[in-house]
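The complex is shown incomplete by one protein chain, all other protein chains being positioned as in the whole.
Moving on to chain A:
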Amino acid sequence: MTSILTYTLKTLPSTSKWALRFSVRTLSCSSQLHAAPAVQTSSKKTLAKPNVRNIVVVEGVRIPFLLSGTSYKDLMPHDLARAALSGLLHRTNIPKEVVDYIIFGTVIQEVKTSNVAREAALGAGFSDKTPAHTVTMACISANQAMTTAVGLIAAGQYDVVVAGGVELMSDVPIRHSRKMRKMMLDLNKAKTLGQRLSLLSKFRLNFLAPELPAVAEFSTNETMGHSADRLAAAFSVSRLEQDEYALRSHNLAKKAQDEGLLSDIVPFKVPGRDTVTKDNGIRPSSLEQMAKLKPAFIKPYGTVTAANSSFLTDGASAMLIMAEEKALALGYKPKAYLRDFVYVSQDPKDQLLLGPTYATPKVLEKAGLTMNDIDAFEFHEAFSGQILANFRAMDSDWFAQNYMGRKTKVGLPPLDKFNNWGGSLSLGHPFGATGVRLVMTAANRLRKDGGQYGLVAACAAGGQGHAMIVEAYPK
């Protein structure tokens, strides 16, 4: 026991005031490291673990998220990623040789820059000696980038990693058909004119039909909006409830924008255009206007519409993640700890978007927390119907018992702590970049409102999900 204690003390950063408090507290308790916070009343227990490095977010930024087809439409994905990376460099003044590694998440890949992390880093002024890779996990790609960074640092391999994400929906790769591609490849190999002519004679006009990137789940061939509509119906979520929730998201986002709370945004001077300084998808409307829209997926009687879904978005984000002692040694004041995280997956047909319901209790359990301990919830809002269906599922004993193997329901996150600064419905959802926004919003909300724990959760295509605990860094 003593040896563990001393080890923990050793690994704790000595300069931190908080650490001092912590050591006092643990010493005052006779045996348990994670004893109940008997001494402190203002703050709950911390989630530091023995033998595991503390990992902190030093800073995270994003360029404004824009409706696709607007100001970013002529750019390439790595341009956006580069803008986010330079914004991060600018805001943190991190010496570029300090950065050990760069990881980016993205979903729809531009074939020319399939490792978009590397292309963006090279142009953003990072050292060409810093390796970079790209990850993909649908809407939780940036989450995967962050947790990969956490893993690398926790394993002791690196101290400073940049994680981020990018998506450009204004341009997507549209391919030739397989038949056309095959013919073109065969033509390449054909040696004589005769061979070439005989190949060309096989050409048919339908070879020219283009192949669009799939908007549907590969396994089920169902578009996500369609699945969301069914999910909402399965949980009896009405159209009105969905519109109300979407309106809430837009109103809160507008308020946050007006009050200047979205401090993770860095301005982006788009070549040939004006400098973009804020998100352009926030459009508070009225329920009457929203009620006029026709269903977008299940026609003519579905409930998911353009107004209560997240829209196609262009954007990028980046975050500087470090081992705590490194951050302190470099003189930074970190914003938050990245604590326990989980990934979950379930049936991609009927439970495609229920990731948060499954991930939330798991990550809480892992961290030894309860719903009541959480001060800021940041959930990814793919669709109003998806968020509300997750609420219903979390609030249902029947669902918990029959599908989650739990005895009782997960419990409902209190709405007054939930996505208070807007969400993907209003701010936008560049698939690969949203994860960083969620974590930064949670961290910034905790700093502003004085809470200790934030819970980030998201669903993703493929029936996957993610949740992570963000702990405020003591002031």
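Brief remarks follow.
As a working rule, contacts are C-beta pairs under 8 Å (C-beta built on N, C-alpha and C of every residue); 3 or more make two chains touch, one makes a residue touch a chain; residues count from 1.
The criterion applied here is as follows: contacts and distances are computed from a predicted model.
Between the listed names "Proteasome maturation protein", "Phospholipid/glycerol acyltransferase domain-containing protein", "V-type proton ATPase 21 kDa proteolipid subunit c''" or "enoyl-CoA hydratase", the UniProt record for the complex's undisplayed chain reads "enoyl-CoA hydratase". In the complete complex, the hidden chain is touched by one of A:Leu122, A:Ala154, A:Ala190 or A:Ala233, namely A:Ala233. Where chain A meets the missing chain, the touching residues are 218-221, 226, 230-231, 233-236, 298, 301, 347, 349-351, 389, 392-393, 396, 398-399, 402-403.
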